[in-house]
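Single-structure report; data block below.
Only a single protein chain was left out; the remaining protein chains are all shown in position.
Note that the chains take the letters A, B, C and D in the order they are written out, and that residue 1 is the start of every chain.
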Amino acid sequence: MTVNIFYALSVVAVLSALMVVFTKKPVNSVLFLIVTLFCIAGHYILLNAQFLAAVHVIVYAGAIMVLFLYVIMMLNLTEVLQVNKPDLLRIAAVVSGGILLIVLVGSLKGLDTVASGGVDSTQSGLIERLGYMLYRDYLLPFELSSILFLTAMVGAVMIAKSDEKIIN
Amino acid sequence: MNTLIVLVSLGVIALLSELLNFKKVLFPITCAGLVVATGLSMYDWNSNAYVYNRMLYIDNFAIVMTSLICGLSVLWFCFSKKYLERDTYTTDKFALILFALTGAAVMVSYNNFCMLFLGVEILSLSMYILAGSDKKSLAGNEAALKYFIIGSFATGFLLLGIALIYGVTGTFHLDTMMMYIQAHQTDLPQLFKVGILLILVAMAFKASVVPFHYWAPDVYTGSPTLVTAFMATVVKTVAIVALFRLFVIGFGDAYDVWLTPVIIMSMLTMLVGNLIATYQNQVKRMLAYSSIAHAGYLLIAIVAMNQYSTGAVFYYTMTYSIASLLAFGIVYLLKDNIESVGVEEFNGLSKRSPFLAFGMTVAMLSLAGIPPIAGFFAKYFLFSAALKEEYYALVIVAIIASLIGIYYYFKVIIAIYFKESKEAQVAEVNTTNKALIGLCIILLIGLSVIPEVFLRLRF
Amino acid sequence: MLIILLTVLLLVGSIVVAAGKAGHAKRVALVFASAGLVISLIMLFQFRSGAEAQFVTSIPWVPSLNIHFHLAADGISLLLVLLTTTLTPLIIYSSFNKQIARANVFYSLILFMQMALVGVFTAMDGFLFYVFWELALIPIYFICLLWGGDGRARITFKFFLYTMVGSLFMLAALIILYLHTPNQSFAIDQLYQAHNTLSPTLQHGVFWGLFLAFAVKMPIFPFHTWQPDTYTNAPTQGSMLLSAIMLKMGVYGMIRWLLPTVPFGMDAYAGFAAILAVIGIVYASCIALAQVDFKRLIAYSSLAHVGLMAAGVLSQTEHGVIGAVMQMLSHGIVVFALFFAADVFINRTGSSALNALGGIRTSAPLFATSFLIVILGSIALPLTSGFPGEFLLLSGIFQFNIILAVFAGLTVILGAVYMLRAYQKACLGERRVGAGEFRDITGVEKTVFVIVAVCILALGIFPKPILDLAGPSVRRLLEISSQ
Amino acid sequence: MRYLISLIPVLPLAGFLILAFVGKRLNKVSAGVIACGTVFSAFILSLIVFMNANGNPTFENGMTITLFDWISVGSFRATFSFLIDPLSLVFLLVITGVGFLIHLYSVGYMKEDEGYNRYFSYLNLFIFFMTLLVLGNNFLLMFVGWEGVGFCSYLLIGFWFKNSAYNDAAVKAFVMNRIGDLGFLLGIILIFITFGSIEYASVFAQAGQMQPGGFVIIAITLLLFLGAIGKSAQIPLYTWLPDAMAGPTPVSALIHAATMVTAGIYMIARTNILYTMAPLTLQIIAGIGIATALLGATIGLVQNDIKKVLAYSTVSQLGLMFLALGVGAYNAAVFHVVTHAFFKALLFLGAGSVIHALHGEQDIRRMGGLRKLMPVTWLAFLIASIAISGIPPFAGFFSKDEILMHVYASNPMLWVLAVLCSVLTAFYVFRLFFLTFSGEYRGDPATIGHLHKTPMSMSGPLIVLAVLSAVGGLIGIPELFSGGNLLGQFLSPVFGQSALHLHLPALSHEVEYVLIGISVVVALLAVLFAMYLYAYRKEVSVTESSALRPVHNFVYHKYYVDELYQTLITKPLQWLGDKTYRILELKVVDGVVEWIGRFVVMCGKSLRLIQNGESGIYLLAMVVAIIVLIVTANF
Partner (left out) sequence: MDNLAQTMQGIPLEYYLWLSVILFSIGVMGVLLRRNIIIVFMCIELMLNSVNLLLAAFGAYRDDTNGQVFVFFVMAVSAAEVAVGLAILVMIYRNTKSVDIDELSKLKW
């Protein structure tokens, strides 16, 4: 059962990921990306990381993708049609993407060293453990990510603001 | 570790100063704060401690590097005071630089990939923004965009590498990883090797190592001169140190995997950087290629990885940064124009402003590695580190590259002293800047008199 | 202690002159340079004959790498210091007739260069040697760049880069030696022991690294192509510094830093290097035959002479090395005077092209006579300074390889051909129509020429003190190398 | 005594220094007095030394006076020391004696010249170096004098420096000498390497113990002989000597006839023991000597310049001396040096008077009939001509005879050639004599009216030399004529060691008489033939006869040797220099350097094109790099 779900989610994820790359309109890309993201969320659930799945959906689908859509709408990019790169480059892009895939897959051996932990103690995805870890072991990164956001916020405001209206 | 707090607080203070209206005193506060941060970081000397749940490892090397970047930032701020206070967003720029420094401080003392990742991102985000901080400039826009796209692309690879390594070792801590490597020295899984290489790639990107350097010339050229200066000095230093740290306290024993690629990258970087620079007529772009080349030299220290290496990296980054800062500073003083500063701007500088001319000469000589300027000692330490480990081919390539390097550094010197200037106007320099340039010159010459002090720092 | 005093004095002089007014610069510079001469003369009198280095000053500089600020002088060093301190005041004095733009910088650079040269000749620490070596390059580069002739930027840059090629490889070679010393030290005695643990292959590498640096500096064929252009193009004082003193850095370097350090390297390649040097002699002499510009002629003759010195040093014989020392002094004086003569030509006629001269003897007998003495020194007529050196050099090379000596000996013939022909073209024959009267030398020029002529003859007739001074040191170096 | 000996070279040096430094302020009289006085004093000193030396055993073995150490390195030691022994004394007397006479002669000859003081300073310097050459007690000091006289010769040949041809001749002389000097120098080095010393005493002592004919000794002697070839104008380095006639005539007399050019003979005589040990070298010397003698004599037959004839005569006579050396007759060679100095100097001085009188005319075709106008010169010239022709009892007869004897003893074929040479000599000298003095004047009548008078200072030396030429042979009258051969006995200590090894075959008196008879008769015949041909000629055509024209031309142009050297050596050298510079230096050696530079810049230029500004390309390149990295690391 779950295996089938896995396959289904994977197929959809890959297909819609491809559509992200290949659709002409940016809006469609965004929508396909959202589909992919949902599929990934599904995988998280399969992996017993429900909290992660929830956060994932909220952050990505709820925030990031909305941001994308917002920008597209704001700049009125819906009508912008795809301008293709030169054919040679496009072929090169696809080929190198493919080769990268092959190379990575081919070289990703040695998974046997990954210990398959006890099947019973599947507690890793629980909120309790997550929270405990995040606020104790990962306190510093956690705080630092606030700096990160502060940076992004200050920066985004500074850059995206239109200067014309501001006269000191 | 207290340094981090100080830096963050300074950033926040900078943001608050806009609201609370003490923008005027922000500059002294920042400088003072940075000095305090330097002092605080020195306070932990010889502690060699893991802090914050082994997120950071404060060894002496981390401490001196933290102090170095704080010190460099003070110099940078002094050079940039006018630039920062010139138009709007003064406080934002202060804050961004200070946050970037926070990221930098993390990157030089991380013990956990999480910290590396966050540090890189904080630093990079600030830089993306600062690169485009001159919003009207198309070059600036392009620089910001290129930097951003290529940077986040590299981040993807960094993450993939981290993930793969995590998959094999089950940890993000470097020290644990080291134990893992020691235990599996002979049979490292391929997954792990690929992970190391991908992280190497991502860090090489940050340090603008060939063949992942493409962004650097364009971004350096497009960004405002002083932002470029910051990138070429603090950011470059931090990237190299982060890479160095990765191999010193993390993957050192897995040298089978990374040694050959790093050697080849080092050679390529030195050669390509210097070669392309010979043909540049824009000073900023030339310095960009020069900074690429210097990354190549620094990789030699990683390759050699012996008792000389840490000292060599520290001394090299210090002298390189001071010289670069001086060069960029003079370029800025001469012509505050981000689009292009041709070498011909320096024509006849020796007559227009002997002081600037002398400063630029010292900077160029230092970058070219000509005694008795400190840059030479830096190169010397690197070469001796590599020769100690018998990397003769590497040293020969480095020598050839240095010779090529002399070619373009001297192009500037020749312009300064030999070419006639079209405009006869005297280049005015105010006292503060004079003092600053003087300080840099003294540092560059002084450091060569007392390299002992720095070698004594046992890391 | 005296050496330190000397270097500090010159450094201070350099700063004082730079900071002072341009108008006073030459006098102040002359005072400092003369003071340097006095100090070195005191050194000469205090010197106790023997092989060991004296006037030792050794201050730890980078103790953790065993780098010392170690200055000392044995016989060879002392002689070269004397050469430097004698010629520099002369060089400064020789410019007294000239109006030099930005004179304070000019003389400051000369003094700085002198300081560096003294350092090169007295450094007893490999690293320090290298630093001084490079330090000497910078002022001369700027002297040539700022006060040179047309196309100087390109030419001086070529010179600089070429020299750097050599010196960077020398740096690498020195580091390799350093890493193989018993105590990881740059002290010269330690470096002399490095070969014990150095593999033959590595010794070959070190040999070429060091040789390249010295070969470029001297220069030895085929690393010489920077030289004629630079000599021709540099301001006269620059050419003097380059050829009279700086060139000796290469020969000196070979004697002190190449000969005793890598015995295997010497065994394997000294012959080959000597062949290069000898090829250079014949090659440069042939080219000198075809030169029409006097400065360029000096350049090529200098190339030939220095080839002989190099071959002598590479012969690793007592005669060869002492001959090289002797010849360094002689060549220093002679080539200085030759350039000064070229300067006289240029002052009078605006060019140093031989075809534009002729018949100078008629109106300037004093100059012609002095010039002839200088030329005799150059072609090593007995009883002039060139002869003892040349004889010993040939003897040394002969002991090393007879065929090489025969070819090296061609310099005796060819040197006479091109030098006398130059003399003939410049001074003899009829004065060229429309060339105007050639004023005889007076004042400064006369003084300089008299001093030079006296030196040339004195060294030729009484070379013994010099040979005695250099002898023990040379023997010691050869002993070390033959261990 | 020691001081006196040291003074011999010092006096001319002092003269030189005085003339060089204060020459400008001195008038011609005082300059002449200083110059002649110093040389005369030196001559007197030499005489005093000679008086003391005769029969004094310390002198016979050589007496050394050390002044100071010159060059000493390790075991190598070259001192400034003088050696007085019979050989050096003989030469010293000739040099200072003839030198003084020529100085005296010059006072008159150079009177009108503006470079009068300069001339005498050079001449004094020459005497200094010449005495140094013969006095030195080691090879290096001899070399000092050797090069020094060469240099003075350079100065004096080019004395009239405004004339380019003269300067060319001067340079040619110096350079050709230098070629020989290189051999000499290398020889000295080889001597040092072989014997560990360069002092005569020590070298000769060791050489006497050596195996004759060894490779090293042959090499040494050949190298030294190369020096002699250059200095003494032997084949193939003789061409400078005729050109050297560009100098003032007294200079030709002193340097290029009497003294300097015989330095080569001195050197070989001095090192006779070395040569004795190298029979092969001796044979080579004999061969070159006779070849040069014939060559010089034949060229001398057809030259028309009075000084050129004498110059080739000198070449020829020097060849004869080398022939003597080559057959081991060192004694005879030295003897001939002495007599040759007398009569050749006389010939030159006589020629000088003629030239002086005729306002610089040197072509004998435009002379003639001067006997009445210049009787003293005529007589002197006649005596000298007889002497050089080897007609008894004049000086040349005895010395030449001694040589011929030894040559015959060694190889009769050589003797035939030598006699042929002496016949030729007699012929060309008398051709010269008759064309100059007999018949009628053929030159510009204007000149003959204003003939320069020969002053006393010029005729005096002529007379003295004429006397010497006439009776000079008495110092070496051979046993045959119941003479004691004074010179031979005097010199015997010097050649004693060689004599032990050489074993010269002795000729019976009958054979000697026959040989002398033959040589004297053929010489007389030659004189008569010359008289018949030239004595009463009114016109002298350029060519002798049509049948002989090509041969004549060939000989007249000195066998085209100068041209040959020009094409084979000088031109190619010039060409080589030019091409080396233009092609090898500029295009190849420097070209490579420049090319490397350009290559680097080109690399920079093309490499930067990768950086084409498009992010897409950058990213693609990065991905490719990553792929390559992973692939190479894993597979």
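Going forward, contacts are C-beta pairs under 8 Å (C-beta built on N, C-alpha and C of every residue); 3 or more make two chains touch, one makes a residue touch a chain.
Model, not experiment: these values are computed from the prediction.
Trainee: When the whole complex is taken into account, which chains on show are touched by the absent chain?
Mentor: When the entire complex is considered, the left-out chain reaches A, B, D.
Trainee: I'm checking contacts with the chain that's been left out. Which of D:T66, D:N612 or D:T632 qualifies?
Mentor: The missing chain is touched by D:N612.
Trainee: In the full complex, which of B:K146, B:R245, B:H294 or B:K411 touches the chain missing from this view?
Mentor: B:K146
Trainee: For chain A, which residues reach the chain that was dropped from this view?
Mentor: So the residues of chain A touching the missing chain come out as 1-3, 6, 10, 13-14, 17-18, 20-21, 26, 29-30, 33, 36-37, 40, 43-49, 52, 55-56, 59-60, 63-64, 67-68, 71-72, 74-75, 77, 80, 82-85, 89-90, 92-94, 96-98, 100-101, 104-105, 108, 111, 114-125, 129-130, 133-134, 137-138, 141, 145, 148-149, 151-153, 155-157, 159-160, 162.
Trainee: Taking the full complex into account, what residues of chain B touch the chain not shown?
Mentor: The missing chain touches chain B at positions 113-114, 117-118, 121, 125, 128-129, 132, 135-136, 138-139, 141-146, 148-149, 152-153, 155-156, 159-160, 162-164, 166-167, 170-172, 217-218, 221-222.
Trainee: Even though one chain is hidden, which residues of chain D still touch it in the full complex?
Mentor: So the residues of chain D touching the unseen chain are 608-609, 611-616, 619-620, 623.
One rule holds for everything that comes next: only the chains that are shown with their structure count from here on.
Trainee: Which pair, C-D or B-D, has more C-beta contacts?
Mentor: Per the contact counts, C-D leads.
Trainee: Would you mind pulling out the distance in Å between where the CA atoms of chain A average out and where those of chain C do?
Mentor: Those two chain centres are 71 Å apart.
Trainee: Go ahead and note the Å separation of the Cα centroids belonging to chain A and chain D.
Mentor: 103
Trainee: Of all the residues in chain B, which ones touch at least 2 other chains?
Mentor: 190, 193-194, 407
Trainee: Quick check: in the complex, which residue numbers of chain B touch chain C?
Mentor: The touching residues are 365, 370-372, 376, 380, 383-384, 387-388, 392, 395-396, 399, 402-403, 406-407, 410, 414, 417-419, 451-452, 455-456.
Trainee: In the complex, go through chain C and note every residue touching chain D.
Mentor: So the residues of chain C in touch with chain D come to 158, 162, 221-222, 224-226, 283, 286-291, 318-319, 322, 359, 361-362, 376, 381-383, 388, 391-392, 394-395, 398-399, 405-406, 409-410, 412-413, 416-417, 420-421, 424, 427-430, 461-464, 467-468, 471, 475.
Trainee: What part of chain D is in contact with chain A in the complex they form?
Mentor: Residues in contact with chain A: 616-617, 620, 623-624, 626-627, 630-631, 634-635.
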